[in-house]
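The complex appears here minus one protein chain, its other protein chains still in place.
Our next item is subunit A:
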Amino acid sequence: MLNSAKDHPPLISLEDVQKWYGAFHALKSISLSVRKGEKIVLCGPSGSGKSTLIRCINALETIEEGTIVVEGQVLDGSTKSIDAIRREVGMVFQSFNLFPHMTVLQNCTLAPMRVRGASRTDAERLARKYLERVRILDQAEKYPAQLSGGQQQRVAIARALCMEPKVMLFDEPTSALDPEMVKEVLDTMIGLARDGMTMICVTHEMGFARQVADRVIFMASGEIIEEAEPEVFFKSPKHERTKTFLGEILAHH
């Protein structure tokens, strides 16, 4: 394992990434590398820059300084590099962002057909495969508004998987869900993790972090404050801010 990690360059690497919103320094010198198959949980208080960080990886946000490399492709702001990276990176949003005027199946087939030029037959076969995997194939002909929040989020996961990405980014995927629906989405994510998907998850679900994360990263004020294996992270956090944060988060669970 160690050898193979050395042989292969990291799947994602961020070096000294800086981002400002006007005068607000949103990301301060972020460096992070993610190996293939690794599962990372990003947590931290709101406004700490964790969502911004993962949104920079697939160029939904631009960065002012530093380098981002995904699967050997340097993100240099060119359309070509953005396209190449978005082909490898899937994303799931807090508010699902399914296309409301399309059925579940159409949501899943659009990108494979338009971006990869797949035929409708192939795209639908692929879509059914991944809808089956998130256990929602029976709803394929419905529209998003006819589904519960948990079901919609599982469709969103399937939609991203249909592009067969090498990495999945999750931006607070359970934050907009009613409590009784959180589990079905987390279970789907756990399944994905077990199958070896490389994942970066912004989430406050500490149970999920304990169960699947290889590393937990704590961010505050745009900086990475602490990162550790979940065991160490939860048992003996080093920094005062991490302790305070964990105290608050765990008190609510």
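As a working rule, a residue touches a chain if its C-beta (ideal position, glycine included) is under 8 Å from a C-beta of that chain, and two chains touch if they have at least 3 such contacts; residues count from 1.
Here is the rule we go by: contacts and distances are computed from a predicted model.
Student: For the chain omitted from this view, which of "Dihydroorotase", "ATP synthase subunit b", "Ring-1,2-phenylacetyl-CoA epoxidase subunit PaaA" or "Amino acid ABC transporter permease" is its UniProt protein name?
Tutor: "Amino acid ABC transporter permease"
Student: One chain isn't shown here. Among A:58, A:174 or A:198, which residue touches it?
Tutor: Here the residue in touch with the unshown chain is A:58.
Student: Which one, A:27, A:70, A:160 or A:185, makes contact with the chain that was left out?
Tutor: A:160
Student: Which one, A:49, A:90, A:173 or A:230, makes contact with the chain that was left out?
Tutor: Final answer for the missing-chain contact: A:90.
Student: Tell me which stretches of subunit A touch the chain missing from the display.
Tutor: For subunit A, the residues touching the absent chain are 58-60, 83, 86-87, 89-91, 93, 95, 97-101, 110-111, 114-115, 156, 159-160, 163.
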